[in-house]
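Removed: one protein chain of the complex. Kept in place: all other protein chains.
For chain A:
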Amino acid sequence: MAEERRQKQCSVSLPTESMKAMAESVGVGQLQEESCAALSEEVSYRIKEIAQPLYGFQSQEFIPFRFASGGGRELHFYEEKEVDLSDIINTPLPRVPLDVSLKAHWLSIDGVQPSIPENPPPAPKEQQKVESTEPLKIVKPGQEDDGTIQGKTQGATAADGKGKEKGLIRLKPRSTHELSVEQQLYYKEITEACVGSCEAKRAEALQSIATDPGLYQMLPRFSTFISEGVRVNVVQNNLALLIYLMRMVKALMDNPTLYLEKYLHELIPAVVTCIVSKQLCLRPDVDNHWALRDFAARLMAQSCKTFSTTTNNIQSRITKTFTKSWLDEKTQWTTRYGCIAGLSELGPDVIKTLILPRLTIEGARIKGVVEGQVVSNIDKIGADHVQSLLLKHCASVIAKIRPQPDLAEQYRTDYGYLGPMLCSHVMKARTQAALQAQQVNRTTLTITQPRPTLTVSQSGFSGSGGPRTPSIIKVPSSLTLMTPRPGTPSQPSPPATKYIVMATSAGAASTQQVITLSSSQSATPVTSTVPSATSTLQPLVKLESGGGPGLTGSRPLQKYIVVSLPSSASSSLETKSSVLPTSISSNPLEAAMKLDRSESPGASTQSPH
């Protein structure tokens, strides 16, 4: 095979036809066959002489030629799209590339590489996988590489015998993971911060869990911490703590350097508990435990997506569990809600096959509660939630599978009690989809400009991989405790754009205010990105102290400036213009209210969509 290719390399030369074509293109017609042959040989040689040293023999990269054939001729051509000039003129200029900057970090301290985001993960995921799936393999001699990597990263243990361990065969005890003093301290700090009262600290801790590459040593402990924590707090109905623990699960799952498979047996029960438990809080009528169920359901869906294999069958087992308790007549509304949420997060297919057929029955049950007289308030709230949940998830699916027109009567016959409501939801979903489609079209148009990859480069370095970042910011929005209904976050919005909302008030307190606000947002993007590239990100985040000289008074003016942090520049530039005017107009009173009541002022009310 290789031999063949090699041969080809030696003898390949341009066909005489292309010589002819080239000659014609410069006005020389009727070139003789012999001259063509001579020319092609010469040209092939020269091309090899010039191009080969530069580009090598085989291009690994995409070659921008398209192929077309027809009329017995085969053609490779370079596609040049026609571009509307006005499009180019009207599109805003791409951002100026960031300037070169210098950043220092410790690659090694006294011969030991510290586990910091700037350094690559000490134990690559594959190795963790090998460790957990094939435990015997690492004990085998001759795999010095694995041995040294582990030795180096074990901190304290590596410190005593750096040079010697290479030759030795390291028999690693499977069950115990000794942590260095630093790691123990870190573990203590992180767990305390995660369940503590300071939201700023928690944000930092979760950020650390989600990005730090050196955590795999502590993974068993984190996992036990979470599962034990859930067990205890479910009994005590401590909603806040359960939320914190679920956020830890989320952070762990977001960390790209961790291989979680080994600890799913502890994590999944904990998550499922938070979805379907009968009671999660002390005052089920007031507290928003629904948000926790939604959040945990989403986590469950995420872990199904990432970890489900044909051997562990996570998804089917989970589906079975949910369906079973949903089908049970005696199941409480809370659990019922959890089951439906868990199922519907698994995707439209699950909704289609498992939920849609039961809409009529479920509708009847809800009807019984809503229209019946002797039910408790709690049941009523529960039925209410189940209803909106069903409407939310089913509408989009029905919109896709059911042909128009949407007639309320038809829906009633098909879906029973919920039919008419479903009908209006489906119609809404349809218009929204149409809107979105338009938007997608618009954004794809602008993609033709050169895509600045800058944002990726810096966020990548700070340890938070590109696709993960949006989720960090989304977390708080789905966990807003006091807002009556967590409807908005699940609404489809362009996934690429995120918003940081910053508030400033007039007078001396302005800086302080900024800090408190930004820290009150859990896992704020400010803390996540700014430290890594302090100088480079500055222009994005505008702080406007709104206090003119005339405005200083008893009522400090609050100004919101919405800064969009695009993951790709193209979409942001468009949305930005539409966001700015609306967001700035938010009046001081509203702002103050938001400060009081919500953890994340950005998501629910500020979203332009």
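Here is the rule we use: a contact is a pair of C-beta atoms (placed from the backbone, for glycine too) under 8 Å apart; a residue touches a chain by one contact, two chains touch by 3 or more; residues count from 1.
Rule of thumb we're sticking to: contacts and distances are computed from a predicted model.
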Subject >> Protein name, per the UniProt record, of whichever chain is missing from view ("Ubiquinone biosynthesis O-methyltransferase, mitochondrial", "Transcription initiation factor TFIID subunit 5", "Radical S-adenosyl methionine domain-containing protein" or "Tetraspanin") >> reply: "Transcription initiation factor TFIID subunit 5"
Subject >> Which of A:His76, A:Lys103, A:Lys278 or A:Lys305 contacts the chain that the document leaves out >> reply: A:Lys103
Subject >> Residue of A:Thr91, A:Gln113, A:Gln279 or A:Thr360 touching the missing chain in the full complex >> reply: A:Gln113
Original post:
Residue-wise, where is chain A in contact with the chain that is not depicted?
Top reply: 7, 9-11, 41-42, 45, 48-49, 52, 57, 97-111, 113, 118-120, 144, 148, 152, 162-163, 166, 453-454, 456-458, 460-461, 533, 536
